[in-house]
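The following block contains the structure, expressed as structure tokens.
A single protein chain has been omitted; all remaining protein chains appear in their positions.
Up next is subunit A:
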Amino acid sequence: MRRIDAKIITSKVKEMCMKANYELSNDVLDKIKQSIDKEESPIGKDILEKLILNANIAKKERVPICQDTGMAVFFVDIGQDVFVEGGNLTEAINEGVRQGYTEGYLRKSVVKDPFLRENTKDNTPAIIHYNIVEGDKIKIRFAPKGFGSENMGGLKMLKPSDGIEGVKQFVIDVVRKAGPNPCPPVVVGVGIGGTMEKACLLAKKALLRNVGKFNEKKHIKQLELELLQEINKLGIGPQGLGGRTTALGVNVEVFPTHIAGLPVAVNLNCHVARHIEVQI
């Protein structure tokens, strides 16, 4: 049994909140850079260049890349041989968010109640998904999620007979309908299988995978490639102002499902596709 002090978790989470919002990770930056040469639209090309410039300013000045510093979403893998001492794990993560968003001058976007809408003023509570794994480490993955893109996601409970074509149709429809709203070029997270809520969780989890890193399953990688190609034929382009670069990547995650169903969820991320992980 390995003991980890809750304070260490708070401190790591605090750093992650700031770093993820100030520094766009290299996988996303590289994909944007690569797409500049391929972009045929002059407006689109100009926008992609400005996105790089913006990311450089943010990193240098240590200010958020985007003003929507998101709702704080965590995926936490906890080794079953770990004991967290000196505090409750969930509270330790929330305290990290509280400190990171306040000390990092990040925007606090969370309201206490969906109807009363009073700001909690510290961006808590975080959304935390726990997973118990083997070992004595804790892996924390963090993806601050802006709602310009979050609002554009979708879920559909397809029939098994709809098959892969049905899935493709739905994913493409979601991206088409979203148009300029989610700040394209987007990263498309797709969750297929499980139950209704599992598909949504998979779609979000898919956004944590580096852009350009494909699913290990061959037929799923094929689906990712085909979807990316189809989506980039939509013409939406950077910021929805036309062009070839509508998506930087499509990440698909799958899970076993029921004989009667084919759930599919789409979670869109904007070009500020923030994701970061630490292991403690």
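Going forward, contacts are C-beta pairs under 8 Å (C-beta built on N, C-alpha and C of every residue); 3 or more make two chains touch, one makes a residue touch a chain; residues count from 1.
In this text, contacts and distances are computed from a predicted model.
**Q** One chain of this complex is missing from the view, so tell me which of "4Fe-4S ferredoxin", "L(+)-tartrate dehydratase beta subunit", "TldD/PmbA family protein" or "Anti-sigma factor antagonist" is its UniProt name.
**A** Listed in its UniProt record, the absent chain's protein name reads "L(+)-tartrate dehydratase beta subunit".
**Q** From the list A:Val174, A:Val187, A:Ala206 or A:Ile236, which touches the chain that is not on show?
**A** A:Ile236
**Q** Which is it among A:Leu29, A:Cys66 or A:Ile276 that touches the chain not included here?
**A** Candidates A:Leu29, A:Cys66 or A:Ile276; residue touching the omitted chain: A:Cys66.
**Q** Please output the residues of subunit A touching the missing chain, sorted low to high.
**A** 40-43, 47, 50-51, 53-55, 57-58, 61-69, 105-109, 117, 119, 121, 148, 151, 179-181, 183, 233-237, 239-244, 270-272
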